[in-house]
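Apart from one protein chain that is not included, each protein chain of the complex appears where it belongs.
Labels run A and B following the written order; every chain starts at residue 1.
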Amino acid sequence: METFVQLIAAGLVTGTIYALIAAGYAVLYTATGFVNFALGAQAMIGGYLTYVFLPELPLIVRVLLAIVVSILVSVASWAFFYRQVAEKDMLSAVIMSFGFSIVMAEFVRIIAGGIPLPAESPFGSGVQQIGILSISNHSMAVLVVGIVLFAALALVFRSRGGMSIRAMFQDKEMAETLGIPTNRVVIGLFALSGVFAAAAGILTGPILSMSPHMGTSLALIAFVGAILGGLGRISTAIIGAIMLGLLETLFAGYVSQDYRTTLVFAVFILVLIVRPAGVFGSKTKVKV
Amino acid sequence: MTDTLSPATTGATGRRAPSAGNLLPIIGVVVAAVAVVLPILVDDFAFNYLMSYTVITCILALTMHLLMGLAGVFSLGQAAMFGAGAYAAVVIIGQTGIDGTLGLFLVAAVGAVIGILMGLVTLRTTDLYLALTTLAFGYIVENLVRNSDWLGGPQGITGFDITFAGSYLDEPKLLYWVGLGFLYLLIVIIMSVRRSKVGRALMATRESPIAARSIGIDTRRYKLLAFGVAGAFAAVAGGLYTAYALVVDPSVFGIDLTLSVLAIAIVGGLRSMPGIIVVAIVLTYFRNSAETFGASQYVLLIYGLLIVLTLRFLPQGLGGLLTSPRVLAATRSIRARFHGGTQ
Partner (left out) sequence: MTVILEARGLTRKFGGLTAVDNADITVDEHALHGLIGPNGAGKTTFVNMITGVDSIDGGTVTFEGKDVTGLRSFHMASLGMARSFQTSQLFEEESVLSNVMAGRHRHIDYGFPHTFFYTPKTSRVERANRERCMALLEQLNLADDAKRLVAELPYGRRRLVEMARAIASEPSLLVLDEPAAGLPGSDVEALGETLVSLSKNGYTVLIIEHNIGLLMSICDGLTVLSEGRVIADGVPSVVRADPQVIEAYIGRSDDA
């Protein structure tokens, strides 16, 4: 029982980090049909900015810097690269984001080296005992930050402005005629996804330690999570990613630590074959 | 506007479907012949060693051309096929002791099976999902191999001999020629297929699956065929690579390899065989020089940049330049000048 509770908590923490990236995917996908694989690399850069590059600056400055850089990368890459390609061929744009994430990873590797670097949690190394569950301050922080960000996301999309954004998802031309500036909204959504990516990177650093290519696998696993729940809606993408975190942690705890990669990607293939729109997705086929 | 059904009068100035010039086949044959005698002309160990690696890369890159360019299947699973071939070669040729003359074909068979399997699993999905499913395939195979003691686990296997017709295949010249043989075989197959019923079926599948099926083309079957052939040759490339590297470990499935081949295919132009071959040679040479000059840490960064910049500014790749409207128009005007403007 204790192991189970412990694993559930760990799974929720892992899942929340995946969900931050998955939320970024879904925000962009529902609006543009584009999947930005570079979100994982943006998370990685956010982590390096917070923990590795500028240790002399105060923490709050480093965190803000990480978020700002992630936003800038997000928006600029869309405005100057992805958008022009996505208009003609969406798949090329996605492959491009994959290439871009390699560029970022290699850039960081050249500056900081390829050896994984430990990162110290801003929340200290303390551990809290809640009943039979012992949970580190950092893990609690991950859950709290996750809940806050997801709640904020829900508020944004429930607000009047959010409604018009959702109208835009339904019908872009209609939105244009109603006077919703789709281009500016899309830029805003890219900025939003940048915030989520940076948060994921800052939170994951102390758990996994920092390495340049951590973003690539984070991006892929988060995508699997989003697909598992359904990429067509933000809520289902988040739930799917959390589910995947739980599944992965339980599998690692009870079955095999070695084969968790196999599990994750087997889940991916299975979902795509059995339910391409995700476990909670509507039956209408997701168009990519 | 009223006579849209009558023949267009602008036929002469209109863009024509790209056709290989008369000169191209001759150049191709000459280059192919020079390639065969090259190791004799330049009898240098390091050079031949590099050449053998180049040929292996060319084979792998052309399997990408076959899948992505001809069949329109955006597969990122080349590393899985290549890696499976590498391990299969070590087991079949290195450990079991079957000579490469037969063994490499067995390796090809293993690759074909892996390819078809990958096809069966992924073909229900399209485009982006297909790309990621094939990529996921690579991660799964890597994870399984890494955890299998039988295949040496994370350290991999060393101390095996890959033989071909009784000789050790780690001799660069022999490796180069064997690789070249497979490369030519693949080129002949691709060129033949392109002009045949299967090539048209692949083209139809790529351009419009709905229309393809409406004229009786079983699109699934042809995609599987492409996966099978690509798998076979990617596996052979993997097998030859073990003779080159003398070690096989899970890194053969790595993102490094996927990225390198992807960069070659995209920069060369997915649809252009000459483009891909030229870029494969150039980038392999570049990579080797970078290692010589101690700049190898920039290689992947540059590959990534090449992918991003090519997709952004030259979506058809360098090969696309050969068939772009502007180049075609220029060629036509030159020809017209030579032939008194009949065209």
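Heads up, the rule we're going with is that a contact is a pair of C-beta atoms (placed from the backbone, for glycine too) under 8 Å apart; a residue touches a chain by one contact, two chains touch by 3 or more.
Predicted model only: the values in this text are computed from it and were never measured.
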Chains in view touching the one left out: B
Sole contact to the chain not displayed, among B:Gln95, B:Ser148, B:Ser167 or B:Ser196: B:Ser196
Touching residue (missing chain; options B:Ala46, B:Leu102, B:Val188 or B:Ala295): B:Val188
Residue numbers in chain B that touch the chain omitted from display: 1-8, 11, 14-17, 19, 188-189, 191-193, 195-198, 200-201, 203-204, 207-208, 210-219
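Throughout what follows, only the chains that are shown with their structure count from here on.
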Residue ranges of chain B touching chain A (in the complex, touch as defined): 74, 121-122, 124-129, 131-133, 135-137, 139-140, 142-144, 146-147, 255, 259, 262-263, 266, 297-298, 300-301, 303-305, 307-308, 311-312, 315
Sites on chain A touched by chain B in the complex: 35, 81, 84-85, 88-96, 98-100, 102-103, 106-107, 109-110, 213, 216, 220, 223-224, 227, 258-259, 261-262, 264-266, 268-269, 272-273, 276, 288
